[in-house]
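Left out: one protein chain. Kept in place: all the others.
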Amino acid sequence: MRLLFFILLGVALFLASNRVGELRQYQGSFVAMYSLAIASIILLTGYSGQLSLGHSALMAVGAYTGALSINSAHLNPVLALVLATLVAGLFGLILGFAVARLSGPYLAGTTLALAVSLPTLANQLPILGGEQGVVFDVGAPPARFGEGFSQYKWFFWITSLAALIMIWMIANLLSSRYGRTFRSIRDNQTAASLAGLNAGRLKVVAFAVSAGVAGLAGGLLVMLISGVSPSAFPLSLSFSLLTGAVVTGVYSLKGVMLGGLVLVAIPEVADSITTRIGGSEGFTATLPGFLVSALLIAAVMFAPNGPGQIFRKSNKQDNHTEGNK
Amino acid sequence: MLKFITAILTSLATGSIYALMSTALVLVWRSTRVINFAQAGQAVLTTYIGYEAIVRSGSYWVGLIVAIIAGALIGAVIDRFFMRPIFKRVTTGPIVMIAPVVATLGLLGIIQAVIGFKWGLSYQTIAAPVSTDGYRILGSVIAFSPFNLMVLVSVTITMILLTILFQKTNIGLALRASAYSPEIAKLSGIKVDGVRTLGWALAGAAGGLAGMLFVPSSYLYPNSMDVLLVFGFIAAVIGGLDSLFGAVAGAMILGFAINFATAYISSKLVFPMAFIILILVLLIKPGGIFSSQKGRKD
Partner (left out) sequence: MSLVVENLTIDHGAIRAISNVSFTVPQGELAAIIGANGAGKTTLLRTLSGLKESKSGSATWNGKSILGKRAEDLARSGIMHVSDGKSVIAELTVKENLALAGLWRKDKKDVAKATDEVVELFPILGQRMSQAGGSLSGGERQMLAIGRALVARPNLLLLDEPSLGLAPLIIEQIFQTIKSLVKKMDLTVLLVEQNAMGALKIADEGIVLNLGSVVAVDSAQKLLNDPAVRAAYLGF
């Protein structure tokens, strides 16, 4: 049933790709890529309850791996992306071990430290190309598609395919027994442990998978911007991903595409605002960040459990917290 | 030998700035159980306000006082009008645990955006009130200046004042009681909400002081305190989030580790060093080196 949904979605995207212009195809690729990254956040935060601000760093790991495997190891692009996923996943596995015992703010702060410090590593190791970064060229679309096949449509196909496959797999994972165990860890770790679940191990698994997916998204991003450098993975990227996840409901995968759309739309919206009302250089530069943050706060205040909350009156059983007057 | 002394002195100076940030984080954590990521934004905003005061008055000291007061006010306002409503609104669902943290992240973004908008993204400078040239000892110049000394002295005085406040005054007792057990404090007639706002005000003032002490040796721009926030956080974790002493001790440890590594090994090791220390502490003694607990009191 789910498979059918994804196949139909894929077909719909395929048809759409033939009708829209190059700009939209390019933007669509970003939507797909962001959706994938947001899915990794939902897996980690929404389902296993671990708040990570370090996904920009994880994406960077995948990105650099992908870039290097094409440039230095001359691997086939598909293989490069797979490698990006695996390396990022491995990194996430190690990181997950280190932070498995943490919760809430400690985890957030540690991942924050990671997000801030990892990109600087690029400046230390020459192979990573320092500030300028590494160029990544996924190559032109295969000849058999003909002359008129745009590079951007090719991007769109690749990212959408990767996103569809991965998100479908994640959806399966989350609705399986694993997903349920993740959620029980999130809701009440002590109870889950008492029920025999190895909370630590599950959290590490969630982290590794989430990291792998983020790594793949990083690899895709690098393909889209034809290069990787530390400045492509600032801390604000982590914030944006988190916002995308929270705004569209951090507990469910259903909103990922919406999240991706929001993230791509915000710069557009900011653009049209600034062209409409003009503004200083400071205004144009800071407006997207402002919008993202404002959106995040609004989401937390008014719809912390997802946008559906606005339309639903809370008549379900409360997790009543005593003494919260 | 000189290198060693210099390293110690610079460690003390940087450590003391980290101590201000970690103290601010611990103050908020103990009163609200929230890691205030917006601290970085608050500190920067306060420093910009101090900067404006300096520009208008021509005096660093005026700017310093203005920054401290502004920091306290901003901290109080954020607790009263932002954090309190959030706690009231988000009471159900698993997001309860991360909502306040996420909210402070959003606030950080907004503050930085507003700063960028009002003051632009270019780098500003604040001149130090005393010399930033190194002292001459035994004929050579060391990397420790009168300004560094001023930083060290200011922070030491601040810490002493805070300790006196907490340990010897009634309001300090109320602060501690509200942090340890809001319920018992309430049942004793202590207005816990107001006390918490005071905690945020103190934290905001500490952040403002940190900014004013930090920027003269660096630049002022919207993201200039991000790194300091991370280091303050690491310092607080090292020391254990539940005591001021831990916050200061953790900051000193971090300061020493980073400065010595930089002086003797390589200056590129700052971030990796800090991160490794963080991970080590979290793996070995997650409650913090000076904490009396085994785990963390979340």
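By written order: A and B. Residues from 1 in each chain.
In this section, a contact is a pair of C-beta atoms (placed from the backbone, for glycine too) under 8 Å apart; a residue touches a chain by one contact, two chains touch by 3 or more.
Everything numeric in this text was worked out from a predicted model, so none of it was measured.
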| item | value |
| --- | --- |
| Options B:Ile190, B:Ile276 or B:Ile289, residue touching the unrepresented chain | B:Ile190 |
| Of B:Arg84, B:Lys118, B:Arg176 or B:Lys268, the residue in touch with the unshown chain | B:Arg176 |
| Subunit B residues touching the omitted chain (full complex) | 170, 173-174, 176-177, 180-181, 183-192 |
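Assume only the chains that are shown with their structure count from here on.
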| item | value |
| --- | --- |
| Centre distance in Å when subunit A and subunit B are each reduced to the mean of their C-alpha atoms | 31 |
| Subunit B-facing residues of subunit A, complex | 45, 49, 51, 53, 98-99, 101-106, 108-110, 112-114, 116-117, 120-121, 123-124, 186-187, 235-236, 239, 242-243, 246, 250-251, 280-283, 285-287, 289-290, 292-294, 296-297, 300-302, 304-305, 314, 318-319, 321, 323-324 |
| Footprint of subunit A on subunit B - complex, ascending | 29, 34-35, 37, 85-99, 101-103, 105-110, 112-121, 183, 222, 226-227, 229-230, 233-234, 237, 268, 271-272, 274-275, 278-279, 282-283, 286, 295-296, 298 |
